[in-house]
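The structure that follows is given in the form of structure tokens.
A single protein chain has been omitted; all remaining protein chains appear in their positions.
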Amino acid sequence: MTSKRLPGGIYPYLVTPSTADGTINQTVLAQLVDDLIEAGVNGVSPLGSTGEVMYLTAEQRRDVVRTAVEASAGRVPVVPGVAAFSTHDAVEQARCYAGMGVDGLIVMRQAAFPTDESGVVEYFATVARAVECPILLYTNPSVLGADLSISAIERLADIPNVRYLKDASGNTGRILSVMCHLGDRIEVFSASAHIPLLVFELGGLGWMAGPACVIPEAAVELLRSFKAGDRTGALGLQRELWPLNEAFTTYGLGACIKAALTLRGYDVGRPLSPQQELGPAAIDVIAKAIARADAAVPPRQRMAEAIR
Amino acid sequence: MTSKRLPGGIYPYLVTPSTADGTINQTVLAQLVDDLIEAGVNGVSPLGSTGEVMYLTAEQRRDVVRTAVEASAGRVPVVPGVAAFSTHDAVEQARCYAGMGVDGLIVMRQAAFPTDESGVVEYFATVARAVECPILLYTNPSVLGADLSISAIERLADIPNVRYLKDASGNTGRILSVMCHLGDRIEVFSASAHIPLLVFELGGLGWMAGPACVIPEAAVELLRSFKAGDRTGALGLQRELWPLNEAFTTYGLGACIKAALTLRGYDVGRPLSPQQELGPAAIDVIAKAIARADAAVPPRQRMAEAIR
Amino acid sequence: MTSKRLPGGIYPYLVTPSTADGTINQTVLAQLVDDLIEAGVNGVSPLGSTGEVMYLTAEQRRDVVRTAVEASAGRVPVVPGVAAFSTHDAVEQARCYAGMGVDGLIVMRQAAFPTDESGVVEYFATVARAVECPILLYTNPSVLGADLSISAIERLADIPNVRYLKDASGNTGRILSVMCHLGDRIEVFSASAHIPLLVFELGGLGWMAGPACVIPEAAVELLRSFKAGDRTGALGLQRELWPLNEAFTTYGLGACIKAALTLRGYDVGRPLSPQQELGPAAIDVIAKAIARADAAVPPRQRMAEAIR
Partner (left out) sequence: MTSKRLPGGIYPYLVTPSTADGTINQTVLAQLVDDLIEAGVNGVSPLGSTGEVMYLTAEQRRDVVRTAVEASAGRVPVVPGVAAFSTHDAVEQARCYAGMGVDGLIVMRQAAFPTDESGVVEYFATVARAVECPILLYTNPSVLGADLSISAIERLADIPNVRYLKDASGNTGRILSVMCHLGDRIEVFSASAHIPLLVFELGGLGWMAGPACVIPEAAVELLRSFKAGDRTGALGLQRELWPLNEAFTTYGLGACIKAALTLRGYDVGRPLSPQQELGPAAIDVIAKAIARADAAVPPRQRMAEAIR
């Protein structure tokens, strides 16, 4: 079994727009996907941590993936997240989304009880073998309560469609360790917990994160200037974009992206209860971080209009 | 709105028996409920952490509750767990189980992102107001990644059907703090992380935990001897039962109860993947802990037969 | 080599009174020791965590022990703490205090780097073998960054003068586990993180903690009523004393005892820098907790006079 490859680049983690009664606002999600593709992103990722995936029921998750696939309409890959405690549930999600035509899957493991490495490998391997599309292993100890050791990654990289890793630990040295141990057997995407430019410097394939949903043109320009060999320009731009990353870390992924896209004029609703909406001080910090990124790389029509 | 009260006493946390293809073994579950009631327990709690609730899909959870309610047939209260990240999902679970005729609900909150106290209170309060049956607030930071402050408990205790707390922190001083701050506004059940006899001494209402599913007669006898004022006997018995509590802590709730009930002769299957089955050394420790409890309080027919 | 035994009972953890220029106020310390002995305590423990031992230089520590031994004048045992990162330093402290005539030593291990169990055992065993007096093993993961496993305690209990354990983990189940595994090879003292009455119920030897320095008569009465078999009276008293324990947990041991003894009229100074003095709201909580304990067991002359 060989699986297709994903192009590198900028993959915004999609917000999950919701209405007051808790249903998914598919109209807003479709519009956002369209706008992001217009802005030049290389793919979109629904159902990530930024998309509040743990807070969504199985049915809500399916609605989100279906909408993203339809809105993308084959223009860019759609790579949703699979998040589960049990292998059984993860396989069910993976098969369901694969059947909807997604181009890859970001597989997350949640944990309530400790599991040894053979259990961890069993989880990811079973999901990978249940589908044909490319698999990104995702690790984020602080959100998921579980981690992936380098030896577990090495065992999983033997599975043909396990091709990518998204590390959200914030420890950039870990990415270099993975690269040193795995070589070209796995390719790495940066999460928002890392400085994306530094992950590009190390040989990373791209940036998958919530901020790219808010400042897509700037994210695309960051990668373009790096590839063009303009290190000074890229570092300067990275510094202008960093306050938005900081805001995501400070205020929480779900709450921050909803505040940010509301500022951009998208009717994305409040974070899913019991998460709380951010207060005026936090929203002010986010608005300033967006304005700073916009000043460095002006966004196009729609997003530019909406922001105050 | 007034709600019925739950009787104090011994509430075994029920195992979730599963077959090789991952479906719930309802026959074994019904038999176990029947045996526990015969052994004298005061209620049963499906879908607790011991029941691997986070590893079950929505449909599997409903099957478990339905089976427990039918098997109990009104002889003792059935008090299942509600475990969710979002308020929306928790309310849906609560209403569903209430409609099946349960006698109370143990409400757990899972967390992926930090939430302030108003969010925490919103979650529990919304669930409590969505049903009429008594609500137990549950707190277990190490399994759920979230906690309940005493001031949050105080605000929740104003809701008429919020009547009980099950604390699984392992910090017995916290139980005394709750009692000092809340007085008779809330009653406390011990989890397996505490020494149940000491929670009884403090005025606790009973013991809700996995070990009681394995040694129901001994658990019932522990409470009986305490109530009869036989402190020496109760402390002696508590010491004989403690190694089984230790095993639950050491080996993980789901893996331990499945090993223990397999030893008792119940076909409960392996822990849900990716949890791993325990090895022979762990099973030996569990077998000895059971034997020690059985020597103190011999179990009746069925459970006694099965164990080697 | 046989060593003397320590009597069970109430051992206040002594404050370390300090003046504005950072020197130890030996006059106040001597007066406090005298008052505590008058109040009926069974021993005194300088240089505990409550005594801010980590914040004291080697010379300051010697001054404290010398003062405590002189003030006690053989009326009750003096059992100071030894706290060090290196075995070398711990042995030096232990020998020095033994030479000053102390009656036992509470040995704490601080850790900056992980050490396997053989290193942990080496540390405690080397200290124990360097002196003849009885040794209390102390474990408090949250303050020391290190813990003592039950198997390490078992290995250490083979050393003749290793006779006692003071557990400050807050997990009362751990004390029962130690008792089940060690039997009468080791005796256990309660720290302030536990409910002392429950540790007495389990067979504990006494209570060594900071609150006993503030409410010595009440602490003595708690143990007396328990020994007299008055369970109802003891539990009622325990509830009245608990708010002071809570204050120690909430506000930090060093800051809380200095605020409390200042309220009692002792010129103990502020917590050692960079610890900060408590604000008025915290001091008010502490004053109320003391008043509640005093109402249950009125203190004698000196302490009673001082408090507002």
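Per-chain numbering from 1; labels A, B and C assigned in written order.
As a working rule, a residue touches a chain if its C-beta (ideal position, glycine included) is under 8 Å from a C-beta of that chain, and two chains touch if they have at least 3 such contacts.
This one's a predicted model, so the numbers in the text were calculated from it and none came from an experiment.
*Asks:* For the chain omitted from this view, which of the shown chains does it touch?
*Replies:* A, C
*Asks:* Check each of C:R62, C:R109, C:R264 or C:R292 against the chain that is not shown and name the one that touches it.
*Replies:* Checking the options C:R62, C:R109, C:R264 or C:R292, the one contacting the hidden chain is C:R109.
*Asks:* Considering the whole complex, which of C:G40, C:G101, C:G119 or C:G233 touches the chain not shown?
*Replies:* Checking each option in C:G40, C:G101, C:G119 or C:G233, the one touching the absent chain turns out to be C:G119.
*Asks:* Which candidate, C:A30, C:M54 or C:M100, sits in contact with the chain we can't see?
*Replies:* Residue touching the absent chain, from the options given: C:M54.
*Asks:* Would you indicate which residue among A:P17, A:P134, A:P243 or A:P274 is in contact with the undisplayed chain?
*Replies:* Looking across A:P17, A:P134, A:P243 or A:P274, the contact with the absent chain belongs to A:P243.
*Asks:* Which residues does chain A use to touch the chain missing from this display?
*Replies:* 170-173, 176-177, 179-180, 193-195, 198, 201-202, 231, 235, 238-239, 242-243, 245-246, 249
*Asks:* Identify the residues of chain C touching the omitted chain, counting contacts across the whole complex.
*Replies:* 22, 49, 54-58, 85-89, 92, 109-110, 112-116, 118-120, 122-123, 126, 143-145, 252-255, 272-276
One rule holds in what follows: only the chains that are shown with their structure count from here on.
*Asks:* Touch graph across the chains, line, ring, star, complete or other?
*Replies:* The chain contacts form an open line.
*Asks:* CA centre of chain A versus CA centre of chain C: separation in Å?
*Replies:* The computed centroid separation for chain A versus chain C comes out at 51 Å.
*Asks:* Of all the residues in chain A, which ones touch at least 2 other chains?
*Replies:* Within chain A, no residue touches at least two other chains.
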